[in-house]
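My questions all concern the structure below.
Yeah, one chain of the complex is gone here, protein chain that is, but the others are all in their spots.
Up next is subunit A:
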Amino acid sequence: MVLLALVGLLMLFPFYYMIATSFTSGAESATKTFVLFPQKWVTDAYQYIFNSRVFVRSLFVTAGVTVVGSLFSLLLTSMMAYPLSRNITGQRFFLFLVLFTFVFGAGIIPTYMVVKATHLIDSYWALIIPGAINSFNLIVLRQFFLGIPNDLTEAAVLDGANDLQIFARIIMPLSKPALAAFGLFYAVTSWNTYFNALIYINDPDKWTVQVILRQIVILSQRLDSLSDGQQAAIAQAAPPGETIGMAAILIATVPILALYPFLQKHFAKGVMLGSVKG
């Protein structure tokens, strides 16, 4: 019991440390090496960050890519999962195509070349299309569709509905909870992904928030040095780098924290679904 409470606190400590640091004033952090209980809670770092065009732009970019990308992924995944849950001709072949990607990856370089050949380098679509369908999600969603009783669709067929109508008017509305879960899954992945932005995006104007975070927190670059020089003038007044870094991390984590209650519920279920396999 006690040990477990300690484990819980250990998980929590970095968060507290980040919060404390991010609200510390420049004067205070200059005199101490670290601060656990700031004498005065100030929002200098946050003001500085939200005044930084680079950071705010990266937040908008990431949010946009996340929203568009998740919807796009969700649409593509469900459109493909539905036919695979019906006995279409060639079903086994198509399923094999999907399952084979579990065991054999194409590799970083050839994938990069295809992304390049399809003119996605430095396009926001490079952050969306190459990972549009997660094979695992596709298979689990197909399992879900298989579980929908046939009676419902048969009734619709008698009413003269075609497969497109059945998909749009019956299957999709019935699957709302599952779609919400997979949408969240795609959204978190998209928000957190660093790799795609690293290799497919060279233009600093299109950097996602994860890239900016790495530049300022891990590589200790100054936020103002990332911008187009306009803000260099106010560099003198900037709060200490560490404070800014912690504040930036917290801002980039807030969306995840906001979604966390939903995530926890759906994800634990998803893990079990995956392991029990319908």
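Methods note: a contact is a pair of C-beta atoms (placed from the backbone, for glycine too) under 8 Å apart; a residue touches a chain by one contact, two chains touch by 3 or more; residues count from 1.
Operating definition for what follows: contacts and distances are computed from a predicted model.
Engineer: Can you pick, from "Carbon-phosphorus lyase complex subunit PhnI", "Putrescine-binding periplasmic protein", "PrsW family glutamic-type intramembrane protease" or "Carbohydrate ABC transporter membrane protein 1 (CUT1 family)", the UniProt protein name of the chain not displayed?
Structural biologist: "Carbohydrate ABC transporter membrane protein 1 (CUT1 family)"
Engineer: Given that one chain is not shown, which residue among A:T43, A:S123, A:N192 or A:Q221 touches it?
Structural biologist: Of the listed residues, the one touching the omitted chain is A:N192.
Engineer: Kindly state which of the options A:L127, A:L179, A:L223 or A:M246 is in contact with the chain not pictured.
Structural biologist: Candidates A:L127, A:L179, A:L223 or A:M246; residue touching the omitted chain: A:M246.
Engineer: Using the document's contact rule, name the residues of subunit A that touch the chain not shown here.
Structural biologist: Against the missing chain, subunit A presents residues 1, 3-5, 7-8, 10-12, 14, 17-18, 21, 33-34, 76-77, 79-80, 82-84, 86-89, 91-92, 94-99, 101-115, 118, 129-130, 132-133, 138-139, 143, 146-147, 162-164, 167, 188, 191-195, 198-199, 210, 213-214, 217-218, 242, 245-246, 249, 252-253, 256, 260, 263-264, 267-268, 271-273, 275-278.
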